[in-house]
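Okay, handing you the structure first.
Every protein chain but one is kept in place in this view of the complex.
Every chain is named by a letter (A and B) in the order it is written, and numbering of its residues begins at 1.
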Amino acid sequence: MSTSKGSPIQFEHVGRSYGVGTQTVRAVDDVSFTVEPGETLCLVGESGCGKSTTGRMVAGLLDPTEGRVLYGGRQVETLNDQERKRYRRAVQIIHQDPYASLNPIRSISQTLSAPLKHHKLVNGRTELRNRLEELMTLVGLTPPGDFLRKYPHQLSGGQRQRVSVARALTVEPEFIVADEPVSMVDVSLRVSLLNMMLELQSELGVTFLFITHDLAVAKHFAWEGRLGVMYLGRMVEIGLTPKVVGEPIHPYTKSLISALPEPDPDLTRNKERIRLRSLDIPSLLELPPGCTFHPRCPYYEEGLCDTTRPAEDTVSLNGRLAACYVMARELGQEDRIPEESRRQAKLHEQRAS
Amino acid sequence: MTTATQRQAPSSMGDRYETLRGMGSTLKLMTNNKVGFAGFLVVLIILVVTFIGPLIVPFDSTADVSQIYQPPSMQHLLGTDSAGRDVLIQIVHGGRDILIVGFLAAFVSTTIAVTLGSLSAFIGGRTDSLLTWIADMVLTIPQLPLLAVLAGVLRLNGQAAVALVIGLLFWPSLMRAVRAQALSLKERDYVESARALDLGTPHIVFREIAPNMAGYIAINFTLAVTGAMYASVGLILLGLVPLSGTNWGVMINLAWVGGAIFFPDSIWYIMAPILIIAIFQLGLVAMNRSLVEMFDPRLRRG
Partner (left out) sequence: MARNERDEIATGSAATPPEGDLVLSVENLVVEYRTGRGPVHAVRDVSFELRQGESLALIGESGSGKTTLGLSLVRLLPSSARLHGTITFYSKDGLQTDAATLSEEELRRFRWQECAMVFQSALNALNPVMRIRDHFKDTYKAHQRDGRTFDLDERSREVLKFVQLDASRVLKAYPHELSGGMRQRVMIALGLLLEPRVLILDEPTTALDVLTQRAIIEVLRRLKEELGFAMIFISHDLSLAAELADRVATTYAGRIVEIGDVQQVFYHPRHPYTLGLLNAVPTLAGGREDLTSIPGTPPDLIELPAGCKFNPRCPFATDRCYEDDPPLIEVAPGQLAACWNWETVGAQWEEGRTQ
């Protein structure tokens, strides 16, 4: 059974800023994408890139300060109370830290029963018991009785993450936002957690927004889905995972892929490494003009890259998007570069020669 | 599916049974920590003696001049006071007022602190700033001098009044601590999950956040009791509150004024109330160790 249920979630030029005036930080800046029911979208990036903030906005836990979030084609802000409630429940979140994601003074049974009872999803103790056991089995914690009566500190990190997933499933969500769900779990246990989530996806048709800084994990989980790369609050590349990983377009994506160490000595020691122009990471308070990656970018061209900021869809090839003027030119999409940047580029070119 | 239903306990009985079992196992936790349990016993004994004792042992307040400042003997286990009355019996009778004031004042200050602290953390914004400012104001006022002034001005008679005044002065530091805790707990991942699951603010405040503070609050409550007891005894000692009855504070006052510290025979008149207060405080503080374990499953052994 793999009927995907639910409605698509669309982000249109969504931004989230903090602070005021000169002290404004744009955690998320002009990000657009759509997640269709049943698909997997992975957001990758380093710390501070805005992927977690984006995840929270998808889950409705944070409101955007710019742009629109659409659920089933309707803007989330215009939904009435009941529809808003439905949206809230439709999107659930799984956190990174297994040690902070469960209330330490409540047993597993209490934690899972709360949403079931509150939303009257079960009638009577028998049904409750059955549903609890069903959920435990779904996430691979068997025998259920053993785990239900325990407290979080009596479970391992991996087991706690499974409980988090079970909790998310109590309200039968359409959509799960998983924020670094395996980063704090032992390496040897990550795969079973990931596979469990993939199985849930195929069995229940749940849509996944998977957030991680680990490209290799992203590749494994979202192989049949899409990968979006974020940098300093913007989406710099998005497309089908095999393509983004195998043939990256944006220089930042290329740098990430080249920098990643691989668990294979011959492979990793002979890998071509891209040298960045600078090791400094710009602060969100003082973003460089034009393309925010340009101070570090090995493909930097004066005039072209530091004048205007490339839009997310500067490069647009069969659903693949990349925000880079240099690559646009290389891929024959020069006409998508704004006039001003082209002019500046020419000026600098003339000066140089 | 059928196997699961066969294992069911009858529904409503099961509910009550679980609650009772829960309470029973919680009380049992008191015994886990030896120090805590000892403290608990001390507190329990003193409470029983103080509240039930007077019903069993009558107090004869007539003075017997021939028995002034007698040393401890089989007749008077702790000796006699300046009017020939038995000290031990006075100890038994003298705790009620002090303890009532202590617990009442602690209850008042803790309730104010928890309410204002939680509201401040949750509502935030201007309410938070206002409440914090009020707390700071009350905090900076020197408490004992203020108590003295209030006692004089308001003519406090009766324990309730004293308890109320103490309670109204002692809440700020706990309020700030509760506020800080609530602010921090508000940001926890499991609270965010509760929001995502749409469990509603009442659930979040009372089921997710408050229980995590319960241990902290309980411990602060016991400390508030000790603080309030000191304050009320202090008031009595300084004569700022009418001396009525024979509570421990009055005993200390009279003993001091009556020069009981100068005679080795009469030393128990002043030491006994001081010691009983100290032992009670010690019991409360020791009991905290068990309280901590009771409220936090992580600290329980095994």
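Simple rule for what comes next: a contact is a pair of C-beta atoms (placed from the backbone, for glycine too) under 8 Å apart; a residue touches a chain by one contact, two chains touch by 3 or more.
Everything quoted here is computed from the prediction, not taken from an experiment.
Trainee: What subunit A residues would touch the chain not displayed?
Mentor: Within subunit A, the residues that touch the unshown chain are 46-47, 156-159, 186-193, 195, 213, 215-217, 219-220, 223, 242, 245, 255-257, 259-265, 267-270, 272-277, 279, 281, 298-301, 348-349, 352-353.
Here, only the chains that are shown with their structure count from here on.
Trainee: Quick one: subunit A and subunit B, Cα centre-to-centre, how many Å?
Mentor: Here the centre of subunit B sits 51 Å away from the centre of subunit A.
Trainee: In their shared complex, at which residues does subunit B touch subunit A?
Mentor: Per the touch definition, subunit B meets subunit A at residues 1, 4-5, 8, 11, 14-15, 188-190, 192-200, 203, 207-208, 211-212, 295-298.
Trainee: In the complex, go through subunit A and note every residue touching subunit B.
Mentor: Within the complex, subunit A touches subunit B at residues 59-61, 85, 88-89, 91-93, 95, 97, 100-106, 111, 114-115, 118-119, 124-126, 129-130, 133, 151, 153, 164, 167-168, 170-171.
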